[in-house]
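Rather than the whole complex, this shows some of its chains in their spots.
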């Protein structure tokens, strides 16, 4: 996993492609869900050096976590048409990456079609354009200045070092064995950040798949009670 | 004089890309007549041994020297320093080449990253521009003649795998999704 250097990828899709290639996997939903953890591990590295890109990575991280949960507990996700999947999106991206290599060859050949050096055109008489009077200039300048207003920097999102899913499974499993039952809210109460919450959720899904735990939830978005089986 | 002949003169005199609209206005003929004349001129010029070629970029047309003779032309002109393309530039140009005119959200959906800075940078370099599209609320971007001229192709559809990547099955779905989110 550490073979991929931070400066070696362009964005989240590029990182996914490289992770897939590193693991010698095909682009499928299953293989993508397998590299979720590796992907999440890059988030805290990004925060130090490329924080401006964090938002783009979080979008894909969300999709991965969704995929992962779907692979773990497929019965929770009825078959339905959800439009293009992350795997489709990545395959498409891959095709453009391949095409861009061919474009680069064309560009580097310097087989340039040159234009004419035109003889200077002499403008015989000056005509003031109807829409270039002082009032027009003022309006156009004001519009430009307001367009150039510097954007507020994005609110700084912080992602701290993520605990691995494996560590989290063990920790939840130990707590569960002691208490037989616990609230998911309590479980994530000590989470320092969103990644931590995501990891806890994934760990819980793994426990459910392995029939070590089950969950009660009274209503959508209600509290989740985790029970030891 | 025939329309073909007048069109040839105008493209020669212009020395820059001309939009179909502009050509129609100058020739003062129907659009379909102009399009026919453009097709005839392409047939006349775009053959292997011609020293002059006609390049089309979506709605624009320009008369240029045959890129196969670039060395002869460079003996004359100071060769331009255009430099290499960085990876993000190359990726963005590729998507805009095959899918343009394209909006920024659509482009970002395909690349998975924010593209505002890279688009600005390519527009300043003159390789990408806003397409003339009064209908759309969001600006659409397309590659420029400058870019095509440098690749040495006469038309975007000469790019490798153009049909496949231009009409990619996922693009239309992905783009439809983007539009739904935007609306």
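As written, the chains take the letters A and B, and residue 1 is the first residue of each chain.
We adopt the following convention: a contact is a pair of C-beta atoms (placed from the backbone, for glycine too) under 8 Å apart; a residue touches a chain by one contact, two chains touch by 3 or more.
As the structure is a prediction and not an experimental result, all values here were calculated from the model.
Where each type of chain is drawn only once, what counts apply to the full structure file?
Listing the labels with their copy numbers over the full complex gives A x1, B x2.
As a convention for this text, only the chains that are shown with their structure count from here on.
I'd like the Å distance between the centres of chain A and chain B, where a centre is the mean of that chain's Cα atoms.
Here the centre of chain B sits 31 Å away from the centre of chain A.
Quick one: which bits of chain B touch chain A in the complex? Just the residue numbers, please.
Touch list, chain B to chain A: 12, 15-16, 53, 55, 62-68, 70, 73-74, 77, 80, 82, 84-85, 87-88, 90-91, 93-95, 97-98, 109-114, 148-153, 159-161, 165, 168, 170-171, 173-174, 177.
Okay, in this complex, where on chain A does chain B touch?
Residues 10-14, 53, 55-56, 59-60, 83-84, 88-89, 91-93, 95-97, 99-100, 102-104, 106-118.
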